[in-house]
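Written out below as structure tokens is the structure these notes cover.
Every protein chain except one is present and positioned as in the full complex.
Chains here go by letter, A and B, matching the order in which they are written, and residues are numbered from 1 within each.
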Amino acid sequence: MLLEARGIVKAFGAFHAVDGADLLLQEAELLGLIGPNGAGKSTFFNCLSGDTRPTAGTIRFRGTEVTTRPPDAHGRLGLARTFQVPIVFDTMTVRENVMVGAFLRHAQRRAAAEKADEVLAFTGLAEQANLPATALGTPGRKRLEIARALATEPVLLLLDEALAGLPSSEVEAAIDLVRRIHARGITLIVVEHIMEVIHRLTQRVLVFNQGRVIAEGTPAEVTADPAVITAYLGRRARK
Amino acid sequence: MRPRRALPVAVLVVLLLSPFFSFSPFYQRVAALVVLAAISASAWNVLGGYAGQVSFGHSVYFGVGAYSALLAFTKLGLPPIAGAPLGVMVSVAISVLIGLPSFRLRGHYFSMATFAIAALAELLVISWNFAGGAIGMMGPANSRSLADLLFRGSLPYYVIFLVVLAILLALTHLMQRSRMGFYLRAIGSGERAAESLGVPVRRYKLYALLLSGAFTALAGSLYAVMIGFIDPDSGFGVLISVNMVVMAALGGAGTLFGPLIGAIILVPLSEASNAFFGGGGSGAAYIVYGVIIMLIARFSPGGVAEWWRILSRRRVRRAA
Partner (left out) sequence: MSGPLLRVSHLAVHYGDLVGVADVSFEVAEGAAVALLGSNGAGKTTTLNALAGLVRPAGGSIEWKGQRIDGAAAHAVVGRGIALSPEGWRLFVMQTVEQNLRLGATSLADRRRFAPLLERVFTLFPRLAERRRQLAGTLSGGERQMLAVGRALMSDPKLLMLDEPSLGLAPAVVDAMYDTLATLRGEGLTLLVAEQSMELALEIADTASVIQTGRTVLSGTAREIAENPDLHRAYLGAALWRAPSE
């Protein structure tokens, strides 16, 4: 079991954003996380990455308890994540940005630069390597975030709406990149709103609603699940 | 690339050599003060420029260095420079005890906390009679040995300070290219992202503070050695912190030579305004600094360094 999250609760005062959610993840999976607005999936995601501390529950990654450990500990253990709104290091070039990730496993500058170049080639950013990171448009920045995370040589990569808002021309390339990352042996958890992406990419999906997991299965299974349909399309409020 | 770099390098070299060819003691004194200010500002730059933690409290380290030097003299009869290692050690202790907890705060809150600590430090020193209280302390009146570093002209100080600055800049340059440099810059421009990449943020902020504080303390000791007098205002005064920030920002925070450029511009300006306005000089300095900060923020947040980069890029485009 690569990642085990049990009984996760995150309370903000009386409001439970996550209200008892479980996740069991094996190596080499490509898992999707979906759910309507306010379902709690982002909060849950942040608990897994260490950015938010759960109010209750435990999380074990590769056998190590990581429930309350900070994000940098997760990074060192092999769990990397990207952010919905890309955060680029704006005083550095594209290559230097990726080197920050590479330095985790390569203390020497030369080795880190080599690793960075390898990752840049893999993610299609090799040509922009010497540009200031700020010269990249948003699709490029999203790719840079992924490259940087890959440079830390993670075992598990968490993608937070990495395809949101991409023009249709970029979506294909993004899907292809995620597939290639998976082919390299990296386990992935993908949060997405775009159903098409979930159908095409993921093998297993967890559906969140009101802080809990209400369905689990293949994309076809969960989208046919009456509970999921109700959660998305609504139910008659009147009798 | 080379023709673009040649001009500013040449100008800098000429400027740095000029005190040796000047006949004006005033010019040489200002030159020594420029380099001393550049040491402080470059030290500040490690934490404030590269790592983006804008400290307004570095006067604490400066004062510790200055007071350690003159305490070594007045209480132990040692040459003032012998107090410098003590100053560095105390600054390390302060970095860990006070600096580290303050890193829990981010952004403006951090800056304000450092400001508060510095103001508190000044108040405490004013009532510390062992160190001369509000009156302060003086260095040796007559040179007892070469170790006292009491020179009649400013040129020897200029040379010493230049050596120290060169060491600091060399260290900074090495750091910039190393993992620490990358991690500090990452922390400065995206702390949350840096964390997610496995960067132990608190630990690296502390490293930056240790280096930064130590060299600021050394600058304080050197100041006491040259001026031969220290009091709570010239050692722990708020203006010292502000000077460092404005100089680094004006020249280009987060660049290697930015603080030096800032010092070259501001120190002569402030010496001239002191001469012009007499006692009311420090008030005018605040106004001028305020205007400079506004101009930088509005037109060129990267300081002179950024402005120069934009200018040289335009020149290349026109040539092409």
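Just so we're on the same page, a residue touches a chain if its C-beta (ideal position, glycine included) is under 8 Å from a C-beta of that chain, and two chains touch if they have at least 3 such contacts.
Predicted, not measured: the structure shown is a model, and the values here were computed from it.
For the full complex, can you list every visible chain touched by the one that's not shown?
A
Hey, which of A:Pro139, A:Pro154 or A:Gly211 is the one touching the hidden chain?
Once the missing chain is taken into account, the touching residue is A:Pro139.
Kindly state which of the options A:Glu27, A:Glu127 or A:Glu196 is in contact with the chain not pictured.
Touches the omitted chain: A:Glu196.
Considering the complete complex, identify which of A:Leu166, A:Ile181 or A:Ile214 is in touch with the unshown chain.
Touching the chain that is not displayed is residue A:Leu166.
Which residue numbers on chain A touch the omitted chain?
The list for chain A reads 36-38, 137-139, 161, 164-169, 193-196, 199-200, 223, 228-229, 232-238.
What we mean here is this: only the chains that are shown with their structure count from here on.
Sort out for me which residues of chain B touch chain A in the complex.
177-179, 182-183, 185-186, 188-190, 192-201, 254
Write out the stretch or stretches of chain A touching chain B in their complex.
49, 51, 70-72, 74-76, 80-81, 83, 87-92, 96, 99-101, 103-104, 107, 109, 112, 145, 148-149, 151-152
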